[in-house]
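Of the protein chains in this complex, one is absent; all others appear in place.
Chain nomenclature is as follows: A and B, assigned in order of appearance, with residue numbering initiated at 1 for each chain independently.
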Amino acid sequence: MNRNKRRRRLQEWLISLPTLFWLALFIVVPTLLVFAIAFRPANPYGGIGPGWTLDTIRGLWNPGYLVIAWRTVWISFVTTALCILLALPTGYFIARAPEKWRNRLLMLVIVPFWTSFLVRVFAWKSLLHPEGLIKKTLEAIGLAGSQATLLYHPAAVVLVMVYTFLPFTILPIYAAAEKFDFRLIEAARDLGARPLQAFRKVFLPGIRRGLLTAVLVVFIPALGSYIIPDLVGGPASEMLGNKIAQRVFVDRNLPHAAALSAVLILAVLAPLIAVLILQRKKGKADIIIGEAP
Amino acid sequence: MKKSRFPLGVTVLVLIFFYLPIIILVINSFNAARFSSSWQGFTLDWYARLFHSPEIWLSVRNTLIIALGSTAVSLVLGTAAAFALHRYAGSRLQQAHYTLIYTPLVVPEILMGISLLMAFVAAGTGLGLFTIFLAHVTFCVSYVAMVVLARLQDFDFQLIEAAQDLGASWWQSTRKVLLPLLLPGLAAGGLLAFTLSVDDFVITFFVAGPGSTTLPLRIYSMIKYGNPPMINALSTLLLAVTLTAVIASQRLARLKR
Partner (left out) sequence: MKKPAIPESRSPSLGAGLSLLLLLLTLVFAGGCGPSRPVLSVYTWADYFKPELLKRFERENGCRVVIDTFESNEAMYAKLKAGAAGYDILTPTSYMVSVMFDQDMLLRLDRGRLPNISHVDPEFLKITIDKAMDHSVPYMLVNSGIAYLEGRVKDVRPTWNMFDRTDLKARMTMFNDMRESIGAALKSLGYSINTVDEKELLEAEAVLLRWKKNLAKFDNEQYKFGLASGEFLLVHAWNGDVFQVRKENPDVRFFIPEEGTIISCDDLVIPKSARQPGLAHALINFLHDPKVAAENSNFIYYLCPNKDAYPLLNAEIRQNPGIFMAPAIMARSEIIANIGGANALYIKVWDRVKGGN
């Protein structure tokens, strides 16, 4: 028995080794490196200076960064909220649709995401152009002056972010809704619950896992987004990702970029760890995977 | 029980929301106007210019080389990982393994990009096609592993036992029973990895070097330096290519049945 066990152990290690090694080399080590570089000084000509220091970390305590950090969290939060609000009725509808419609609807939801991400952001840039279709329409009905612009504003950033993340919110909610027993809602209605009550107290808890996946799948990437604020955001819409990119590509201040990234890593880990603790408490595994694809 | 019209209404609005920019984009790719605010006649000029643009062909070539390479490698690594995760599920090693594989799926791309850049800078490797390839494999592996794992979880291992009871060796049962049934999962994983690699921007942006411009990087450059009509044309082409691939595969899948 022991020899079999050992052989099994050996086989397990052998087959796991390639990915363990690859990911350790290209994820674990670089992440540790980022934390390490955050403790080094910057060399004024771009580059990492010698020795260790807390100055870089102290440099984070800048009121400007707090503004950006708050803005990043706020924009991500609003985006997530809007996505969930739109995805819930949509996922519900698709899950209740007849079988042959379901696949078609899902296809319709997924196809836009088969286009390049950059292209979709660019499409919005064109649509929101001051001489573009939407603005001209708004002007015609008197909602906008000719000098106004729809771009370069946090609202534009939220709009494009919702556009980008909505498909990923619809899918997990749909997946959970599909497995949900809708007779429970009928039962609740029979017992006298109003539609909204039934929705809130029966449906939402029933698709809890899908809901959680949907929230994570928007909120976390949103925290790190930088292309969208870069292309459609203005100076008042700068997010943490933009600052990190600026430090790397323009200021060439790697330690500072590393320090900001470390902050972002911690900000991203926080919700994940919260979810892990929740799941451990409830004893459920796989809550983060959501529904198995 | 009266069914509320509300979910239907929202779904329709959402779909219009999704397709409006894309439709306008496609229409404008045929618009002769330089700055698409008004329609100035039908033209294929922008498409012609695309075909005569060497930088775009170069970036397409780079993109394909990297995508094919990283798909191949991540398929091998990802499948092995899926096997480990399934076969030895529950062990401490696999729990750690799973967390490691899961990480790229949840981490914002900018973090992966910057950490890889710092690693390459610290190691002194020059940035170029190879570093992009390494980065792409790193995130593709996770997706492949998840897709294949799901397929494995649905797989009935009794089939293998039956084959072995009938006298097949381990290798034979793998080759003739397991792999054929696993193939759709592998194809799905491979295709997913390929798509992700072709469309990746942020991570590639961080680790690219001179002459290793990929299509997304070229598109970003085109967006920044103007010439909107050519981008419209390029996007329409990309959309047409992906749509054709999807429709063709659906047809083929239906034929197979």
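Throughout what follows, a contact is a pair of C-beta atoms (placed from the backbone, for glycine too) under 8 Å apart; a residue touches a chain by one contact, two chains touch by 3 or more.
Everything quoted here is computed from the prediction, not taken from an experiment.
Only one residue in the set A:Gly51, A:Gly64, A:Pro98 or A:Gly142 touches the chain that does not appear here, and it is A:Gly64. Here the missing chain is touched by one residue of A:Leu60, A:Leu106, A:Val263 or A:Leu276, and it is A:Leu106. One chain is missing from the display, and on chain A it is touched by residues 44-47, 62, 64-65, 67-68, 103, 106-107, 110, 113, 117, 129-131, 147-149, 151-153, 164, 168, 171-172, 175, 213, 217, 221, 233-236, 238, 243, 246, 248-252, 293. Mapped onto chain B, the interface with the missing chain covers residues 34-35, 37, 55, 57-58, 60-61, 64-65, 67-68, 105, 108-109, 117, 120-121, 124-128, 139, 143, 146-147, 150-151, 183-185, 187-188, 190-192, 196, 199, 201-202, 209-211, 213, 221, 223-228, 245-246, 248-250, 252-253, 256.
The criterion applied here is as follows: only the chains that are shown with their structure count from here on.
Taking each chain's centre as the average of its CA atoms, chain A and chain B sit 17 Å apart. For chain A in complex with chain B, the residues that touch the partner chain are 8, 12-13, 15-16, 18-20, 22-24, 26-31, 33-34, 37, 86, 89-90, 92-94, 96, 105, 108-109, 111-112, 114-120, 122-127, 129, 131-133, 136, 163, 166-167, 170, 186, 189, 195, 216, 220-221, 223-227, 231, 241, 244-245, 248, 254, 257-258, 261, 264-265, 268, 272, 288-289, 292-293. Interface residues of chain B, counted against chain A in their complex, comprise 1, 4, 6-11, 14-15, 17-22, 24-25, 28, 35-37, 76-78, 80-81, 83-84, 87-88, 91, 93-94, 97, 100-104, 106-112, 114-119, 121-122, 134-135, 137-138, 141, 145-147, 150, 153, 195, 199, 201-202, 206, 215-216, 219-220, 223, 228, 231-232, 234-235, 238-239, 242-243, 246.
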